[in-house]
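Some chains have been omitted; the remaining ones sit where they do in the full complex.
Just so it is clear, A and B label the chains in written order, and each chain counts residues from 1 on its own.
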Amino acid sequence: MTPSTPPNSADTTVTADQLATTLEALRGATPLVQCITNTVVQNWTANVLLAAGAAPAMVDNPHEAGGFARVASGLLVNLGTPQDDTVAAMRAAVAAAGAAGTPWVLDPVAAGGLAWRTDLAHELVALGPTVVRGNPSEVLALAGGTGGRGVDSTDAPEAAVDAARGLTDRVRVVAVSGEVDHVLNATRLVRLSNGHPWLTKVTGVGCALGALMAAYAACTDDPLLAASAATAHLTVAADEAAAQAQGPGSFAVHLLDALELLTPDQLASRVRVS
Amino acid sequence: MTPSTPPNSADTTVTADQLATTLEALRGATPLVQCITNTVVQNWTANVLLAAGAAPAMVDNPHEAGGFARVASGLLVNLGTPQDDTVAAMRAAVAAAGAAGTPWVLDPVAAGGLAWRTDLAHELVALGPTVVRGNPSEVLALAGGTGGRGVDSTDAPEAAVDAARGLTDRVRVVAVSGEVDHVLNATRLVRLSNGHPWLTKVTGVGCALGALMAAYAACTDDPLLAASAATAHLTVAADEAAAQAQGPGSFAVHLLDALELLTPDQLASRVRVS
């Protein structure tokens, strides 16, 4: 148990040691993550997965997405730049993942702010993703509130926690990003507070975090631990990167290095979890 | 007035102080820039906008592009990798931007060299973009000449200035990139001469500059000043980046850092404008 975890939350959060063990499991498994994600962040997402210890495969056409979701270790569906063909691929992949038991993560980018994708996000949430990962505005929109102006969020994470609880009848885990990241299911809540403001100055960090959650979800039966471990891996690496960087450009480069170099012991000693 | 601005051009160019004030306005406004741009440079463009002080949103599907253009601060339409679905999105977004008064920038990548997109570029120019940004070959092609072999230009900027003037009956501002950047409208001409040859060794610098012009156009009523401030911000940052870089890879990284770190005072003292 870490000093930041009070005794009476032992059953409702995760420990630093559990996070470190899950990182080791990821490195041992090299899970294959199918990413149907937006074209802005495909390259960055693939490099984040590779540096972290997973293998990316961006199979996002409707001819192959379903078949691949049956054999992939995990699946990410990200609504950043949907087009008709990639939406068809999402539907095929989600159906196949559900049938095959492949864990899958939904990142409802800009849900609430744009009507077409908001409808799509609601449709996909009803199909029972393993994890929904979003910013507070997106989570509020999915839970019935109104969304922000686009990909950034104008709401605080704490405001979205109650709304996120309302999604847990369909979604096993909801992860709400922010200065403090909140990962929760119907009964448990994990707060993680590493990271740096430059994370918001590099496009696609949140999107890549969704992919990393899909990778981790293939390495443990506990999706709350998976989403928490992905968050911890990324944000503790960000602390290290920020210490070496001059600005957002060099921060992104050092972040990839740090994702690769971070050891389980370093993760356990540096993560701030409660 | 800067030493490089002769007294008799005071009414026809912009001053270093105006450029610095416009950078401050950008940082204060964090304009939301809708980018319908080519898939090669989406990631880089988003990171340039974030580092500079704007917020990117790559809403490029035909279902949402029009609606989003009504609420975005600015719009970029870039013809680098057009497909049928993104072209439909461009048409919807441009119509909505025109109706809503959203400033929009057209980057006619490879116009002249490829017939289908050249027709599209002419169609879009007729709809009255706030700014057209291109290399000399592209601007010459739009004004009725013949284009180059692709995305690079085989013509000198000076040769395109007269042609660019011919576009100002439909376009408020034309920006012609080159060793010296020329930004002009029907009566005024701004020459900016910062930058480094490595700018041509990183893909999408010109494309990102178009996006930055859309961001700046949301922060001032004078689109000539907007296009000039975007050019100054990028090229003065490039000077700083080149001083720290070993080659084009590290130059791109330092350029993002420099876009973030550049202060209005530094911009005013380093920009070469006439």
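Quick note on the criterion: contacts are C-beta pairs under 8 Å (C-beta built on N, C-alpha and C of every residue); 3 or more make two chains touch, one makes a residue touch a chain.
Keep in mind the model is a prediction, meaning the values are calculated, not measured.
Visitor: If 2 of the identical protein chains are displayed, how many copies are present in the complete complex?
Guide: 3
One rule holds in what follows: only the chains that are shown with their structure count from here on.
Visitor: In whole angstrom, how far does the Cα centroid of chain A sit from the Cα centroid of chain B?
Guide: Once rounded, the distance between the two centres reads 34 Å.
Visitor: Tell me, which parts of chain A touch chain B in their complex?
Guide: 38-41, 43-44, 80-84, 110, 114-117, 149-152, 200-204, 245-250, 252-253
Visitor: Tell me, which parts of chain B touch chain A in their complex?
Guide: 32, 39, 42-43, 46-47, 50-51, 55-61, 63-64, 67-68, 71, 85, 252-261
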